[in-house]
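What follows is one structure encoded as C-alpha cells, with my remarks underneath.
Now for chain A:
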Amino acid sequence: ENDGVAAMDSDKTVKMAGGTPGGADWGYPAPFTFYPRGPGYSRMSLLFDTLTWKDADGVIPALADGWTVSDDGKTWTFYLDRNARWHDNELFTADDVKFTIEYMQDHEGEFTWFEAINYINDVQVIDDYTVVIDLNAPMASFLVDIAGNVPILPEHIWCDVSDPRTFKDDDAVIGTGPLKLVDYDSAMSSYQYEANYDYYDGKLLVDEFISMEVGDAPAALKTGDVDEVSFWGSEIIAVQDFKDNHPEFTIVTGPSFWVLQVIFNCDADDTKGYPTNILEFRQAIAHGIDRDEIVSQVLNDGGIPANTGIMHPDSIWYNPDCAVYEYNPDTANDILDSLGFTEKNSEGIRQYPAGAERSGNVEFYLYTTGKFSREAGLIQTDLAAIGIGIYVSPSTWGPIDDRLKAGNFDMVISGHGGISNPQIMRIPSWPASTYQNSEYDSIFTAQEVEMDLDTRKELVDQLQEVVADDLPVYTLYHPYMWCVYNPEVLDTWFYTRDGIGIGIPLELNKLIFLARYGDANENGEISMQDVTKMERMILELDDESDMADANQDDEINMQDVTHIELIILGRAPIRIG
Partner candidate 1 sequence: MTLLRISDLKTQFPTPDGIVRAVDTIDLSIGERETLGLIGETGCGKTVLGLTLMRLLQSSTKTEGTIIYKGTNLLKISEAEMRRIRGEEIAMILQNPTTSLNPVMRVGGQIAEAIRLHQGLSKRDAKEKAIEMLDAVRIPSPSIRVNEYPHEFSGGMKQRVMIAMGLACNPSLIIADEPTKGLDVTIKSQIMKLLKEVTEERAMLIITHDLGVARELCDRIALMYAGELVEYATTGEIFEDPLHPYTRGFLGSLPSNGLVPIPGMSPSLINLPDGCRFHPRCGHATELCRRKHPDMIEIEDGHFVRCFHA
Partner candidate 2 sequence: MLEVLGLTKYFSSGLIRKRYLRAVDDVSFKIEKGKTLGLVGESGCGKTTIGRLILRLTKPTGGKVLFDGIDLFALNRRELLAIRPRIQMIFQDPDSSLNPRMKIGTSIAEPLKLHGTIPKAKRGQRIRELIETVGLNPEHVNRYPYQLSGGQNQRVVLARILAMNPDLIIADEPTSSLDVSVQAQILNLMKDLQKKFDHTYLFVSHDLDVVRIMADRIAVMYLGRLVEIGETGDIYDCAKHPYTQALLSAATVDGGKERIVLKGETSSPIDMPAGCRFHTRCPRKRERCTIEEPELVEVGRDHYVACHLV
Partner candidate 3 sequence: MIEGRKILGSIGLGILTIFVIVAVFAPYIAPHDPHQMYRPMEHPSSSHLLGTNDIGNDILSEIVYGTRVSLFIAFVVSVISMLVGTSLGLVAGYFDKVGFLIMRVVDVVLTIPRLPLIIVIASFIRPSIWNLIALFLIFGWTMPARIIRSEVLTLRRRYYIDATKMIGGSDFYILWRHILPNVIPLVVVQFIMEAIHVILAESGLCFLGLGDPVAMSWGMVFHYAFECPIIYVSDVWMWWMLPPGLCIVFTVLGLTFVGYALEETFNPKLKNPFGGMER
C-alpha cells in the first residue's frame, strides 16, 4: 500500500547519453514538434502511446488490447484498453482515437511520418472502447505504419489547437505513456521524465529517466555520468574496449536496419544514364567492389556485407537467396571487355567504345556525403583496378539530394535506414529514383495490399530478387548497433524487432521502463517461468507445456503473455501473422 513511498525511497534514475556532441537535442517531445528523426520520435513515444507497439519479437498490443481486420483488409476494429488514462487523469476513450486520425488528416504532412490522405477513409466510434478504422485500400503494413506509429492525442487538449507545430505548452506533452515529461531544455539538449505510476500496462521500473548530452560518451559511461550509451558501425572499437576492459557493463547487439549502397543512374535516356544504365556495366562494378574489405577496414567489422536485395538479414522480410556478386576483378574485366570498353589509356583507364554516347576515359564522379568518403576511397581504388576512373566528390546531403532529384549523377554513395519495412522500397522516394521497371512497380503495389503474410513475404522476396538482379543500387554493408549499459541501474535494454515505430532501430523502447504483468516473478525479464507461473496461478492449470506458448509460434515471448492477459480480461485476441 505504500508503494509510492518505497519508490521515493529508492528513487531510481536512469540516464542515457542522448547523442553525439551538438546533437542530443531532438526537439520538444510533443507529437508535432520533435525533430523528425528517429531519436525525436522515440523521445515522444515515451509520452504518447500508439494503438499497437513492438517488442523484441514483434507487434504487441498497446492502447488497443486487441483487434480484428475484415476479410477485404480494409476495416480494422480496435478494442481499447479500459484502464488507460491521460497524464492529467482524464479517461482515454475511442473518441480520442477518432479525433487523432481526423486531426492528422486536417494537418496533413505536419506529422511527417504519416500520410493520412492516401490511406484512411473513415473512423467510427462504436463505443467508448471500440473504434473502427476504414481504409481506402487494403494495407499490409497498417499495424506497423499507422496503428503502431501514430501517437494518440487527447481530444480534450488538442481540440483547440489550430497550429500544432507551435503548440508547446505543458499540455502538449500529455499522453498516456509510461513516462511524464518534467523538463526539456533545447539548449542543453536534455530531457527529464518521471514515471507515470498509474500506467495501465505495467509497473514502472524506474522513477526518473534522463536523456542528456555528453562530451564523450564512453568516458561518461565509465564515470557513471550516464548509464547507457549506444554505438554504431565502426564505433565497435569502443564496444570492443568495453568488452575487453570493462566486463561490468552489459553489451547488447542490435541490427541497425540500415544499408549503405551505391546508387547508379539507371535513366534509360543515354544522355543522362549512360553507361551506368547498362546492366552488365553495373554488374561489372559490383564484381569489382570488394565489400569484405570495406566492412573490415572502414567498419572495423562492425557490420556485415549487405543483402543485395536491401532487406536486413535480421528482419522477417529478408530473402537469403538474392544474387551475390563475388568480388572478382577478372570477372569484372571480362564483362567490361565484352561490353566493348576495351581500350585503356596509359593509366589503365578504359575508353568508351567508339560511337557511344560518351567518349574518352571511363571516368565519373562518385558523390557522397563526407561521412562515407572513406568507403568511396576504397571503391575508387577497387574500380581503378578494373579500369574505371572515379573522382570522389564529398559534400553535404543537400547538393546530393538535388542531384538525385534531377538525375544529374552517375554514381552516388548513400545510405538509409528502415530496411525492416518493405515500404521503404517504394520508387521513386527510395534513392533509386532513376530506376524504371513496371514489373517491379506492380509487385510493390501488390505487396502493399496483400494481407496474407506468407503471400506478402513472397512478393517482397521477389522485389528483393529484382533489385539484386537489376542492380539499380548495389548494397555495400549493414552496420550493427550496440547498446552498452550498466546492468545495476537498469537491465532491460533490448533492440526492438524491426525497430520501434515504422522501423527506428534505436534501443530506446518505452518497454524497458516497464515490468509488464508478465514478469510475475519480478526478475525484470519475461521468461518461461513468468508465463507458466501466471497461467498456473490464474487458469489453475497443471500442465506446463500446454498453454505457455499461447500463440503457438514455438517460442515463449511477450505475445504469449499479452495473449494470456487478454484471455483473462475476457477478450480473445486476434492472432498476429
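Annotations for the structure displayed:
The rule is short, and it goes like this: a residue touches a chain if its C-beta (ideal position, glycine included) is under 8 Å from a C-beta of that chain, and two chains touch if they have at least 3 such contacts; residues count from 1.
How were these picked? Simply put, all candidates are chains of the complex that A comes from, given by their letters.
Being a predicted model, the structure only gives us computed values, none of them experimental.
Shown alone here is chain A; of the other chains of the complex, listed as 1, 2 or 3, the one that touches it is 3.
By the touch rule above, chain A contacts candidate 3 in their complex via residues 216-219, 222, 231, 234-235, 237-238, 241, 293, 297-298, 300, 370, 373-374, 377, 381, 392-396, 398-399.
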